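Only one protein chain is missing; all other protein chains are in place.
What follows is subunit A.
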Amino acid sequence: MAAFFISGAERMDFQRHDSVGEEAAVDQAAARNLPHLVVIGNGMAGCRAVEELLARDAGRYRVTIFGAEPHVNYNRIMLSPVLAGEKTFDEIVINDRAWYADNCIELVVSDPVEKIDRDARTVTARSGRTVAYDRLLIATGSDPFIIPVPGRDLHGVISFRDMHDVDRMLAAAEAGRKMGGGDAVVIGGGLLGLEAAHGLTLRGMKVTVLHIMPTLMERQLDEAAAWLLKTALEGRGQTILTGADTAEIFGDGKVEGVRLKDGREIPASLVVMAVGIRPSVALARDCGLEVGRGIKVDNHMVTSDPSILAVGECVEHDGMVYGLVAPLWEMCRALADGLVEAPTGYRGSVTSTKLKVAGLDVFSAGDFSGGDGTEDIVLRDASRGIYKRVVLKEDRVVGAVLYGDTADGGWYFDLMRKAEDVADLRDMLIFGQAYASGGGRADPKAAVAALSDDAEICGCNGVSKGKVVAAIEGGACSLDAVRATCKASASCGSCTGLVETLLALTLGDDVETGPKTMCKCTSFTHDDVRREIVAQGMRSIPEAMQKLHWSTPDGCSSCRPALNYYLLCALPGEYEDDQQSRFVNERLHANIQKDGTYSVVPRMWGGLTSPRELRAIADVVEKFNAPMVKVTGGQRLDIFGIRKEDLPAVWADLNAAGMVSGHAYGKALRTVKTCVGSEWCRFGTQDSTGLGVQIEKMTWGSWMPHKFKIAVSGCPRNCAEATIKDFGVVCVDSGYELHIGGNGGIKVRATDFLCKVETDREAMDMCAAFIQLYREEARYLERTAPWVERVGLDHVKSRIVDDEGNRKALTRRFLHSQSFSQDDPWAERAAGADRQLHHPMAEFQPMTAVAAE
């Protein structure tokens, strides 16, 4: 299919270079004499309207969309997570270039429409491009309101409206970071302002929020919830000044600070104005359309000119102007129904709000101002930071404010929109849906099952329960698949739990699970945590827990080992390993067995051993009465049944014979399995044992996200089983074939072929680079096999095969890290380090206690 991307300045190039086929497609659409629908605005409203139209009748209009920004259609309400570093721009794209191409939509970017000529039925863009329309859709959204104070034009004063603003904030945070901090002032303590402040705080800036009203988010929250929110934000290091009236922004050419009317001055290198938005109506007003606060439209989103429609934040419907996303979906449905001449009509929207700040759950909907005839039901749990308030009028829910636990927000909102009589539920209403509708501790699944099909699941993308279920029944069997299919949970993610429940309800056990939070202590995923550790230069587990708002005082047995690893990987030689965050095996450098004794595996380089080593092992077995010795799958010997107290002595004996820890217990390099190779074997093509020993000498001692096994086979007969290892080498006459991502465990996976190299040196370098890439990018406890499947072989190739510079850098980082990790942990313990780990504190005999030395 053809793609039509024209930026104003590039238009001439387009006509010169683009293929005949593409022009032919445009001409084809024109030739079929379809009426031309021109859309002004490539934002959420404009594109959603087109999506709704296409869903009804894809062949009815030829569509052209004008956008002022240089991007494809993206989810504007997700700019906050981009600023906070929780999402990338690519992740918030709603429709990529292929969508425009597939639907024969002509997209003109970076070229805002500046004039509408209603008589000639044309629009003219800044570049001079003039296009005729049959129907025109105005979806210009809104403009940030800039308060008229002196200094508002200074460099460094910005709004928070589009990707360009986010880029400027990120640049300011980066500049601030180099100076060791950086001060930012956010003017406006509403939804947008607080999200901006949160993002800038996460990016390392010292943020002050100025809010003119006495409480935060006064349009969405009542006083009690606002106070809880303010306390929580202050706890995260932000300074919140309420009742703060800005007098001027000062600075010499560039912003230096903000002065309040009471004389206080707050230093700032960045000022974000987030005091509100105004419908963008200039175009409509200039061409004589009827305009109030917004462009006036009827129930079918038609303006005072029957051939011109308008939708989104720029319109005024029935006296209402909306600045939130949810009404968009309803408007666009009504609009599309009208366009295909099956009019339904828009009846106005009831709106709800969620704050997208990780770890802070705030929900509000409807009217909670109190007043005649309304009643409040309030639940407070101060120590858990929970506040719920439901406002009733004549036995119907008319408003709700939830802080701390917003799980029932959707339910209250649903009750409110349907104006359902809740007299029967009243006693239990405040405890949420599970109690109110099931009685007692009802199954949370039942609560979701009880939601009606048109109950809204995803507020960000306007997806109902019915649509989610349809997507799942249509084959979307995982969270990711649902996100990709119907976009539910694809934006802020606050409905992820609901979508997962729907998956479970619809599919039973067939659900494929997707990325989850690291553990119950945090709302971040492994990837988020790791990225922030690196981005913010964190240096310890307590620091990471503090900065990432851990919900438990010192984590749990899932997150502590992961954090310890991420820090160890990020700061080789600098980070001090936290023994108390290691699993017992890695703390005691042996494998715990079911009876509480340990097994000990000394390293045998490349599977080679000697009489001296074998004698030492035999002596240990006899001396410590080890009940069993076994040859392992990794070509070494495992001594079983050693008591914790005896471990140091066992290691001392093994050390004395020149052996070191085999790390058979660790998320670490385990073994390098080899076959005998060209030195002995009549089929051998290269010295596979020699290469195996070299690789093991290079890689031993390195900590990894999970265990890591290597093998080197001397010929394609592959006796060392290299193609089910994390990294496998198969020697051939002309060099070495390198394989990655194999696994012989529960789920057998053969390796992917990475590349072929000519020398053993290159094989070693590639091995080091691959290990380092895995160490830096895989999630803790993720083996190479699932990791490679997740990121794709092409990704790995692009990083280490195709990009020589990056490969060398990875190899260099791995060797640097190895320079700190190749101390034998057994030798230290055998010499007396950490002896308390192996010895009892005291021994108790029936009548007395004897201190152990």
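The criterion applied here is as follows: a residue touches a chain if its C-beta (ideal position, glycine included) is under 8 Å from a C-beta of that chain, and two chains touch if they have at least 3 such contacts; residues count from 1.
Convention: contacts and distances are computed from a predicted model.
A.B. asks: Between "Nitrite reductase small subunit NirD", "Teichoic acid D-alanyltransferase", "MbtH family protein" or "Protein ImuB", which matches the UniProt record of the unshown chain?
C.D. replies: "Nitrite reductase small subunit NirD"
A.B. asks: Touching the hidden chain in the complete assembly: which of A:131, A:450, A:556 or A:629 does that?
C.D. replies: Of all options in A:131, A:450, A:556 or A:629, contact with the hidden chain holds for A:556.
A.B. asks: Sort through A:155, A:384, A:594 or A:747 and give me the one touching the missing partner chain.
C.D. replies: A:594
A.B. asks: Can you work out which residue in A:631, A:746 or A:842 touches the chain that's missing from view?
C.D. replies: Missing-chain contact among the listed residues: A:842.
A.B. asks: Determine and list the subunit A residues touching the chain excluded from the picture.
C.D. replies: Touch with the absent chain occurs at residues 552-557, 560-561, 579-585, 587-588, 592, 594, 596, 644, 836, 840-846, 848-849, 851.
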